[in-house]
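Of the protein chains in this complex, one is absent; all others appear in place.
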Amino acid sequence: MEVASFRKKELISNYVILGIFAIVSLAPILVLIFNAFKPAVEFGTNPIGLPNNITFQNFPDAWIQGEYSKIFFNSFKLVLGTLILCISVSSLAGFSLAKLNPKGSNLVAIYLLVGISIPAQMFLLPLFLLWKNLGLLNTHIGLIIIYSALNAPFATFLIRSYMIRLPDELFDAAKIDGANILQQFFRVAIPLSWPVLLTSALVVGLAVWNEFLFALTFVQDEELKPISTILFAFSWRFINNQALVSAASIMMVAPVVILFLLFQKKFISGLTSGGVKG
Amino acid sequence: MKKIIDSLLVLSFIFTSSAVFAKTQISWWMEARAERDPIVMEKLVNAYNSSQDEIELVIEFTAQEVLGEKLRTALISGGGPDIVRAAGPSFIKEYQMAGMLENLDSYADQYGWNDKIVPWAYNSGVFDGSLYALPLTYESMIMLYNKTLFAENGWGVPTTLEELENVASKAKAMDMNVYSYGSTGWQPTHEHLVGIYLNNYAGPENVYKALIGEKKWTDPVFVEAIELLRKHMVDEGYWSGSLENYYAIDWDQFHDAFSARDAAMMTIGTWTFQRTEMNFSSIDDDWGWAPLPSLSSNSPNQNFMLAIGTSIGLNPNSKNKDAAASMLNWLFSNKDVVINLSNSLEFAEFNLPLYYEDSDFPTDVNPKIKDFLSTFGKVTGEGNYGYCTWAFWPAEPGVHIWKDMEVVWAGDISVADYMADHQKLWDKARDKGTTLSIPDR
Partner (left out) sequence: MKIFLNKSLIAWYFILPVLFIHLFVIAIPSISSLALSLTDFRGMGKLNYIGFENFIELFDDRYFIKAVYHNVIWTIAFLTIPVFVALVCAYLLTGIKRGQLFFRLAFFFPYMLASVVNCQIWKYLFSPIYGIGTVLSGFGLDLFTTSPFTTKEYSLFAVAFVDGWHFWGFLVVIYLTGMYQVDSSLYEAADIEGASKYQKFRYITLPMIRPVLVFTIMIITIWSIPVFDYVFILTKGGPAYSSEVIGTYMYSQAFERFNVGYSSAIGTMMFFYVLIIVGLFGILRRLGWEV
């Protein structure tokens, strides 16, 4: 895509600057990749350099010992469930806060902002007691509700900040065509906001994928544990084998990378095909 | 036909489930550790479950960082495992004060635990005159040295401050660190060092007096002890070369550095045995252990500091208290099981404080460790024992002693101010009744 079209000579400096930042971002990650291909014994003496002996064994070992096929599925369920719940409630609220502005909605905004800043340690214990009484401990739905609540304020604000820039004329036109507010939401706001919905889904999904504090506390059943807790257990159960942990982390990030690439491809093609214009 | 299958299914369900439920299950949450867990499964869980057929012991291993929080949350909400485990007496005390531990007096009478367990260790679980927890492992701080290196250079193992500083300067001259040690991964590591300097400089008598409130921590003898530690740590860089490196090095790294001759000695707890033995098994050098040197005339005899590493009690919410107590009794009554389990872990864990005879130990016990166990018994029996901070300090001063040690090392406050803060927290703990039981000397 090409939004701000630059002249040829400007392009070179673009690539140089972007290249430098790409190196800053990626170079440290190389350590992780190197380590994933080292035999456990080599790791002790060479934790950052290139592997002297390359082994692929860490991946199947981590896959089996971490029971990846099970935990992948558990995490996938959690992410999908959270996205459905969290993004739908957040886009409804984001739309209302951006375009409808009912009386008193400022208070809602303040409330949600304060809500974002509350550290988990503050409500972990009372929430645990509540969840126990409701029978939501050791269930995926219990975690999905928690994750949705944790991420909804962020998603709401992000979606709102995008919808605020959607032109009012489009909504007025829909109104003249007889669309009620719900129809305006589904027929105008949602189709025009796909970039921000995808971005929120990416950020929320990632947060769920990597979350471990609530997962460890609220789920005790080994069968239900998601991927992040296994990685956490890895560093204790296999304390002398950081090579295995590195391989496990790479397998954990792989599906996210693939999804990210698919999302971003959609972005790039979306813009060239017309996309949304103000 | 379908009906028959259905009733068969129902029957088989009843049959299998009754078979499962016939045994009383008792649960125990333990911190996960790679090289230890399979041994615990084999020599504790399987050994117990096959020794009888009424009770089934189930251990769940959880990452250490979250175990305490998870256990506490579960206990408060009325759940949790049957057996409650805590990292030593000060944690156990918190549980006890909150009413989250079962009073074990009746079981102690029934099974005669008082006669099976060494008194100082037994008393670590006694609060307000009643028994609430049993000591699962006892430990002490020692010094390791590279035997081969010492022999090559004709160095003697230091027993006094003078000898220590002498060896230190020789090691430094060879471009070697004095001690290998570091605190990454376990910040409370500092308290090992603080404990060593308090007990071996100020002496166990003085520490005892401070613990029972007859002496203040602001006493010059304690200030001098911490001042010496500050000098050795910050000015001399005894541990891994510098304060910053000591902070940056973890368990694997300091063990590797010790066996690679990057350092001459190592200050560490007896939980090191398994790892050190493993590291030295593949190299030519040999290692030895020694009691820590006496650092002043206040502490003329070398001593061993006492500590309980893990304590266990019963969950009052448990429906199977009797079964759990009988399991504990099985463990504390079968010295052969305990020694077999502990020996596989090089006595780094499950080192139960029972009355052992030399004949209790099988011939395959590592001679170095056997030497330690008998020396420890002999020396402490003569009254030369000190106090580890994590076993005798209440929670808040217990955190202050290591967390704020960093502030002294950073040069932000003086040792005298640090000890004054420490005394304040002890006063507060005494007011609130969170102090632990200190056995009479």
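Think of it as A and B in the order they're written, each chain with its own count starting at 1.
Here is the rule we go by: contacts are C-beta pairs under 8 Å (C-beta built on N, C-alpha and C of every residue); 3 or more make two chains touch, one makes a residue touch a chain.
All of these numbers come straight from a predicted model, not from anything done at the bench.
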> Which residue among A:N52, A:N133 or A:S161 touches the omitted chain?
Replying inline: A:S161
>> Looking at the full complex, which residue from A:A62, A:I145 or A:L244 touches the chain that isn't shown here?
In response: A:I145
> Of A:L78, A:L127, A:A174 or A:L244, which sits in contact with the chain we cannot see?
Replying inline: A:L127
> Which chain A residues touch the hidden chain?
Replying inline: 1-6, 10-11, 14-15, 17-18, 21-22, 24-26, 28-29, 31-32, 45-48, 85, 88-90, 92-93, 95-97, 100-103, 105-106, 108, 110-123, 125-127, 130, 145-146, 148-150, 152-154, 156-158, 160-162, 164-165, 181-182, 185, 195-196, 199, 202-203, 206, 210, 212, 228, 231-232, 235, 242, 245, 249, 252-253, 256-257, 260-261, 264-265, 267-268, 271, 275-278
> For chain B, which residues lie in contact with the unshown chain of the complex?
Replying inline: 68-69, 72, 75-76, 94-95, 97-100, 184, 187, 242-245, 247-249, 253, 257, 395-396, 399, 403, 406-407, 409-410, 412, 432
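By our rule, only the chains that are shown with their structure count from here on.
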> Just how far, in Å, is the C-alpha centre of chain B from the one of chain A?
Replying inline: 41
> Hey, which residues of chain A end up touching chain B in the complex?
Replying inline: 44, 124-125, 128-129, 132, 216-217, 220, 232-233, 235-241
> If you look only at chain B, which of its residues touch chain A in the complex?
Replying inline: 31-35, 37, 61-66, 69-70, 73, 76-77, 79, 252, 256
